[in-house]
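Missing here is one protein chain; the remaining ones are kept as they sit in the complex.
Presenting chain A:
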Amino acid sequence: MARLELRRLRKRYSGSTDVLHDIDLSIDDGEMIVVVGPSGCGKSTLLRMVAGLEAISSGELVIDGECVNDQEPAERDIAMVFQNYALYPHMSVFDNLAYSLKNRGTPKAEIAQRVEATAQLLDIGALLERKPRQLSGGQRQRVAMGRAVIRKPRVFLFDEPLSNLDASLRVQMRQEIRALQQRLNITSLYVTHDQTEAMTMADRLVVMNAGRVEQVGTPMALFRKPATRFVAGFIGSPAMNFLTFSVNTLPDWLPRVPAETNEPLKGELSVGIRPEHIALTTLEDGHIEGCIELVEPLGSESLVHVRIGGHDARLVVRHGGMELPEVGQVTGLNFQGPFHLFDRHGQRLSTRLRLADTNCSMES
């Protein structure tokens, strides 16, 4: 258990531009931080810097008040679960689990006892004699977890540990990992590109984009109040819809008078509306009309994709009714708040806005 602090961490590979720009983050004792972002945004690099596998170009990495920039991976007392598990193929499950203890000169009897306990914790007791190649994907995942857990590290690192599993196993394992992490109360840094995984597992989420932190916060805070258009589009599934307007031609259904603005708005404005805040309606009642292009029934609800002529945009609507609308049909769309407004730089507008026709105030 430990407190982890990243202070203006920066990474530059020789001969390339910065891959990570001034990452600031502090992780509390026992907290599970999930770093989420698209592939190539620098998540693995960040994790590898924390593990000590990649040199830190500038900034400080502090564990429990001590700067560990110059420490070897082994000295940092960190465990990592790799995307491909990185189990030692020539060793039995027992030896895989015991390896780190052997390296530290733990007595044989204690090793046996701790392997036993860890195997029980992860329900892999029957597999101890097997080689990794004789295990299924889920079992390998458990062994990889066991190898991380066994020596009671100060910090857990996970690099997309579930991406090689099929969908149902992924759901199961993410619950198990989360339960185990909470039970052992180990400070964790978990990296994934999957926003559902991120939302469900995190105490706090870190959304990264192109080597920068876009926003840090609890999953619900990020969902309800995304700080940037990027975060708004990334968090939530199906993704938020965006419509772009010029500030001079704002539609009727959006507030005409932005109150409490510090400076006048210029140029273009992005309005974000989540799929659950749009309703299909008749042409007369709709704020806007469009043509239904695709209907994806999910059972309890359906996703209806509607092409909006004037905006050259396709909106996704969460449709709760059991009656499926027909493809090709022209329909009205009714927008209900909250709306999320972003300026032309993608920054959230912190203005208090009111819907013109209703009286409900929007998220600010």
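Quick notes
The definition used in the following text is that a contact is a pair of C-beta atoms (placed from the backbone, for glycine too) under 8 Å apart; a residue touches a chain by one contact, two chains touch by 3 or more; residues count from 1.
Here is the rule we use: contacts and distances are computed from a predicted model.
The unshown chain of the complex is recorded in UniProt as "sn-glycerol-3-phosphate transport system permease protein UgpA", chosen from "Formate hydrogenlyase", "Polysulfide reductase NrfD", "sn-glycerol-3-phosphate transport system permease protein UgpA" or "Pyruvate ferredoxin oxidoreductase subunit gamma/delta".
Taking the complete complex into account, A:79 is the one of A:79, A:145, A:191 or A:333 that touches the chain left out.
Screening A:8, A:104 or A:266 against the full complex identifies A:104 as the residue touching the chain left out. Where chain A meets the chain that is not shown, the touching residues are 51-53, 72-74, 78-80, 82, 84, 86, 88-90, 99-100, 103-104, 131-133, 147.
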